[in-house]
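Missing here: one protein chain of the complex. Every other protein chain is in place.
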Amino acid sequence: MIDVFTFLFTICMLSIVVNLGISLYGVLYKPSLIKKIISLTIFSDSANITAIIIGYVRWRNPGEIAPPVLLNPNPTLEDIEEFAKVAVDPLPQALVLTAIVIGLAVTLFLVFLTLQIYRFYGTTDVRRIAKLKG
Amino acid sequence: MRRLLGLLVIVLFITLFALVIASGGLGYEVPPLRVRELARQFLIYAYNPFNTTFTAKSPEAVTSIVWDFRGLDTLFETLVFYLAIIGALSLYRGVESERRTEVISLGLSPIVKTVTKVTTGIIIAVAASIALHGHLTPGGGFQGGATAAVAPLLILIVFSKYFLENLGLRKNVLLALRSIGLLGIGMTAFSALIVGLMANSPAYVFQNQPKPDAPVGLPAYIGDSLISGTLWFFNFFEMFAVAAGFTVIFLLLGIPEGEILKQLKEEAEEH
Amino acid sequence: MLEVIAIYLGQALIAIGVFCDLIAAIGLLRFPNFYLRLHAATVGTIGGAFVPLIGAALLAIGSTYLGAYRWFIAGGALVTAIIVLILAPAGSHALARAAHRSRAAVVEPKVVDYLEEDEVSKSG
Amino acid sequence: MVEASVIVLGIMALFALSSTIATYLAITERSLVKAVLYSAVQSTLYALIYYLLMAPDIVLVYVPVSVGLYPAIILMLIKKTEKEEEG
Partner (left out) sequence: MKELISTFIIAVLPIYIASFTLYMVRALRGPTVPDTVLAIDAMTFDLAAFLVILAIFFESPILVATAIVLALWIYSLDIYVAKYLEAREMGE
C-alpha cells in the first residue's frame, strides 16, 4: 500500500516522462525544422527536470525541507548536521545549471544553421530539402 | 508505417520508464528519506569552519560544487559553450551590418521605450546582485550572465539594433569582453598554482582553500566579507563571458534579412 | 503588538488580492473578445499581484519566528511589487497597440473604432 | 487539517499534468507562433515545479533562458523564415 505522498510524486514524475515521449515524437516526426527546435528545447527541459526530481527528499515533518544553502553565518557542527538532513541533493542542480546554459548556446547554433538552410533552399521543410539536389 | 513504428517505440519508452520507477529503480522509497551519501558529503563540506581540509568556504552548496568540487567539469562545459558561440559566429563570417544614426523613428511606442529605459537599470542591478552574491545566496555566474543578456536583447527589440550599436556595444567590443571573461576564468584557475610557485610550495590547478599538502590558497575573507576564495572571481568573469557571448549572437540575428541576402549575392558573383 | 497588526493587515490585503485574482480569471475566461479581456487582465495584474505582494511584505514583517531574514522577504516582495506596478501596464499597452495595428484581434460586429479613423485621417 | 507536504505535492502534480497538455498542444499546433507561446506556458509551469523541488538556482537560470531568451530567438527565426508549418 503506497501513501499519498508517493502517489502524487509518481503522477508528477510520469507526466514529465510523457512530456519526454511527446517531445521525442516532435523531434523525430515533425517535418518543420523550427518545430524540431521547439521540441528539442522541451525535450532537454524535461530531461533536466527528471534529474532534479531524482534529488528530491521526502519530508519527515511538515516544513522540514530546504534549498541547499546554509543560512547561518556562524554554524556549529550540530547546525551543519541538521542542514545536511533537511537540504535537497545539490549535485543534480549543479549539473543541470550548466546544461541549461549550454543547451541555449547549442540551440542558437541550430537556429543559425536553420537560417542558412532557408537562405539557400527557400524552405525549412525537411521533406522538400531532401528532394532538392545540389 | 514508419510513423506507427516510431509511435510504438515512444510508447514503449514511456512504459519502460514507468516500470523502472515502479520496480524501485530510483530506490524503494520514492522520494528517498534522506539524501545520498555523496550529496551528504558535499552538503557537510560546503561551509565547514571545523574542517579546513575539504571545505570550499561557501554556504551555497551548488556554487561550491560548480566551481570547487567539480570545477574541471564546469571549465570544459564553458569550453562547449564557447565552441557553440564560435560555430554560430563562423556562419556569419564576412557579413557586415551598416551603421545608422537616425534611429528615433524605429522601434515600439514611446511609453514602452521609457519603461524599458527604467527597466534596463533594474535588470543590470538584479544581474549584478545575482552574480556577485552567488557564493552566499542562490545565484552565480551562469544565472547572472543569462539575466544580464536579456537587457541588450530588450533594447534591441524595443529600440533597434542600430541604437544598441550606437551605445557602443558593437560586435568586436563584445567579442573582446567575452574573451576577457574567459581569460579571467583561466587566470583564476591558475592563480593558486602561480602563488604556490612564487612561494616555493606545492599547489594545484583549481585550488581554492589551503590543503594539508598544499598550504597556499586564496583568502576566504577580504576584510569582514566572505568571498570564498576563487568562487567570487569565477562568478564575476563567468557573468561577462556568458552575457557578452549571447549578446553578440543577438546582434547578428538582428541584422535585417535583405542586407544579408544582398551581401551573399555579391559574394556569389565574385567567385 | 505592531507585528500582530502587520499580520492582520497583510492577511486582509492577500485576501483582497486572491479575490481579485479569481474575478480576473473568470473575466478572462468569460469575456467575448480581446479588448474586453484587457480590463480583466488589469484587475488580475494590479489587484491580483501588486496588492497581495504588499500584503506578503507586511505578513513577512509580522512573522518574527523567521529572525532577521524576514526583512529579506519583505524587501524582495516590495521590489517585486514595484516591478509589477511599472511593467504590467507597459506590457499590456504594447500588446494592445500591436494587436490593434496589425489587426491580429479583430472584433467581428464592429460598431465604431475612433483610433482607426484617426490613423486613417492622419495618414490620408 | 491536511498535511502541508501533501498539498505541495498536489500542486506539483497538477502543474506537471498541465504542462503535459501544454506540451501536447505545442507539438501538434500548426501555427508556429502559437507553438512558441504554448512552449512558454510549459516553461512557466516548469519554473514553478523547479521552485517546489527547492532548486532556486535552477529557477534563476531557467526563467531568463526559457522565458526571456528562447521565445525571442524563435520569434526572430520565424519572422525571417516561415510562419506556418506545412501539413
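In this document, chain identifiers A, B, C and D correspond to the written order of the chains, with residue numbering beginning at 1 in each.
Keep this in mind: a residue touches a chain if its C-beta (ideal position, glycine included) is under 8 Å from a C-beta of that chain, and two chains touch if they have at least 3 such contacts.
What you see is a predicted model; the values in this text were computed from it and never measured.
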item	value
For the chain not depicted, the shown chains it touches	A, B, C, D
Per the touch definition above, residue among B:S58, B:T78 or B:T137 touching the missing chain	B:T137
Omitted-chain contact residue, chosen from B:L154, B:V173, B:L193 or B:L264	B:L154
Interface residues of chain B (partner: the chain not displayed)	106-108, 112, 116, 119, 122-123, 126, 130, 137-139, 147, 150, 153-154, 156-158, 160-161, 253-257
Absent-chain interface as seen on chain D, which is shown	2, 4, 7, 11, 14, 18, 21-22, 25, 33-34, 37-38, 40-41, 44, 47-48, 51-52, 54, 56, 59-60, 63-64, 67-68, 71-72, 75-76, 78-80
For chain C, the residues touching the chain missing from this view	3-4, 7, 11, 14-15, 17-18, 21-22, 24-26, 28-29, 34, 37-38, 40-41, 44-45, 48-49, 52-53, 56, 59-60, 62-66, 69-70, 72-73, 76-77, 79-80, 83-84, 87-88, 90-92, 94-99, 101-102, 104-105
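Everything that follows uses one rule, which is that only the chains that are shown with their structure count from here on.
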item	value
Contact-richer chain pair [A-B vs B-C]	A-B
Centre distance in Å when chain B and chain C are each reduced to the mean of their C-alpha atoms	32
Gap in Å, rounded to a whole number, between the CA centres of chain D and chain B	21
Chain A-chain D separation of Cα centroids, rounded to whole Å	11
Junction residues of chain B, two or more chains touched	60, 62, 138, 140, 142-143, 146, 246, 253
Shared-contact residues (touching 2 or more other chains) in chain C	none
Graph class of chain-chain contacts, one of line, ring, star, complete, other	other
In contact (per the touch rule at the top): chain pairs	A-B, A-D, B-C, B-D
Chain B to chain A touching residues, read off their complex	3, 6-7, 10-11, 13-14, 17-18, 21-22, 26, 29-36, 38-40, 42-44, 46-50, 59-62, 65-66, 70, 73-74, 77-78, 80-81, 84-85, 87-88, 91-92, 137-138, 140, 142-143, 145-146, 226, 242, 245-246, 249, 252-253, 260-261, 264
Chain C partner contacts - residues on chain B that touch it in the complex	108-109, 111-112, 115, 118-119, 122
Residues of chain C defined as touching chain B within the complex	83, 86-87, 90, 93-94, 97-98
